[in-house]
Structure formats: C-alpha cells, structure tokens
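For subunit A:
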Amino acid sequence: MSDILPTSAPPSVPAKKIAGFKPDLLMKENHNLCPGCGEPVALRKLLEAIEAVGAQERTIGVIGIGCYTSFGSGIDVDLVQALHGRAPSVATGVKRMRPETLVFTLQGDGDMVNEGLQEVIHTAARGESVTCVLLNNGVFGETGGHMTATTVLGQRTKNSLEGRDAGYHGYPILIGDLLAQLEGTAYAARGSVHDAASVMATGRMLRRALETQEKGLGFSFVEVLTMCPTGWFIPTAEGPDYLDKVMGSVHTVGELKRKAHD
Partner candidate 1 sequence: MGDVNDMAGTTSRGTVTIETERCKGCELCIPACPPDVLSMSTEVNEIGFRYPELRPGCTGCSACLLVCPDFVFEVYRYETPQQYEVTP
Partner candidate 2 sequence: MEREFMFTGIGGQGVQLGASVLGHAATLEDRFVMLFGMYGGEMRGGTTDSTLVIADEPISAPPIVSKTWGAIVMHHEYWVPTRDKLRPGSAVFLNSTLFADEFDRDPYCVVEVPATAIASDLGAHMAGSMVMVGAVAASTGLVSLDSLVAAMKDSLPSYRKQHAPLNEKALSAGFEYAEAGATPAWTDG
C-alpha cells in the first residue's frame, strides 16, 4: 500500500484548485441523504447553474416533499417549502408577484408525477416563466422504495415485488415527453447523473432551462434521473449501471424540446 498518496491536505507543490467541495450556494457539505444517492449530484449542478446565470441574489426556490427536502434547508437561496405535488402552483404565485426573480421548483417523481401531475402540466400549459426540476428515481425513496408513476415495467419496488406489470400496475408516465408536447413549454430535457459525462450534460440542461426562463421564453423543465440504491434494494456501486440500463432505457436521456432558443 505504499503507493497510496496523501489526500488529507492540498498539495504542497504548486497546483491550481479546479473544483471545490461544494457550490457556493450550499451552506454545508453534510447532508443526510443515503450513500450512493443521485440527488445531491443533481442539486450541485442546479446550484452551479444558478451561479452560472448570475442569479444568486434574485433566486427563489420552491421545494416539494421528498428526501431532497432536508437538503433544501442547506441551500443558500430564498426558499418556500410546498406540499407534496403543489410546488409548480406555489412557484406560479411567487413568480407572478416577483417577476424579476429566477424561480425554480424541486420535486421528486412521487411529488410531481403522482400527487401533482396536473399542477405541473397546467403550469407548463400556461407557459409560466418558472423552471421545474424533477429528480426522478422511479420510487418513493422517503417512504422506503414504493412504486411511482415513473417506475418502469419490470422494476421491483416494495409494492410491485415481482416487478411492475403493465396489466396489473399500468404503464409509467414519461413526464418529460408529455410536457414537451405542450405549447407553453419552451425547454424540456432529461438528464442523468449515472456517470461524469451525464452529470456535466445535466448541468448544461439546467443552465439552458434557467436561461430559457431568463429570456422569458416560457416554461422550462429538466428531469434528472437519479440513483436510489436504498429504494431499489441494490448495492450502491450498482446504482449507476441500474439507472442507465433499467430507467434510462425507458426514460431516454436527451433534450426533448428547445424552443426559440439561441
């Protein structure tokens, strides 16, 4: 083991720091999300995107109910905590009263696609100038891995133990594709955080979504596929592969709509 290098302190020889622990808009490094969770990775990119568009001092976030909710208290932008499903409506009220701000929502798939499906659809249809971010892992992580409206066929969850069966449980909703069809949606994309390249691509999507809002083009939406090894009952190290192969084969990654952009 003699070739293990010291990593507890910055290098003593001349070197340039190219990336730090956390985005500036995060107040603390610690959080209580599970090992291998994809949500903090997506949230890092969201905060970096806010910094990239220079909206640190005029951003208001609306947070739904899910594992990421606890993470929210450590984000250094103004926040409104909404109920399960209601974030797009709450964001609508925020944006209408504070049109000069950058308004984003953060919801999980249970929050957005189960409980609040009509709210996000109507918000998109109205072309509301907000950016809705979906952290999609196909399960209710916080309750312990139950089936959601985005769980893919064959996926095992606590209430689809033999795998989601179309005849019994119905089909998953591809929410990004659904929202992209609406006239009020100016930008829609689906990213993933299963590897470094995907994380970087997701960061670009988030930035484009925020830019869409800044330009007043309409509703913008980014869905981020995230790992939930705890809710999927698999080892953390297998999370990225599972996300890519199982979820990513149905919820296909890529930009879904880019209206009048650039």
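Regarding candidate selection, all candidates are chains of the complex that A comes from, given by their letters.
By definition in this document, contacts are C-beta pairs under 8 Å (C-beta built on N, C-alpha and C of every residue); 3 or more make two chains touch, one makes a residue touch a chain; residues count from 1.
No experiment lies behind these values; they were computed from the predicted model shown.
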Request  = Can you tell which one of 1 or 2 makes contact with subunit A in this complex?
outcome  = 1
Key: Touching residues (chain side subunit A, partner candidate 1) in the complex   = 2-5, 7-11, 13-22, 26, 29-31, 33-41, 44, 193, 195-196, 199-200, 227, 229, 236-237, 239-240
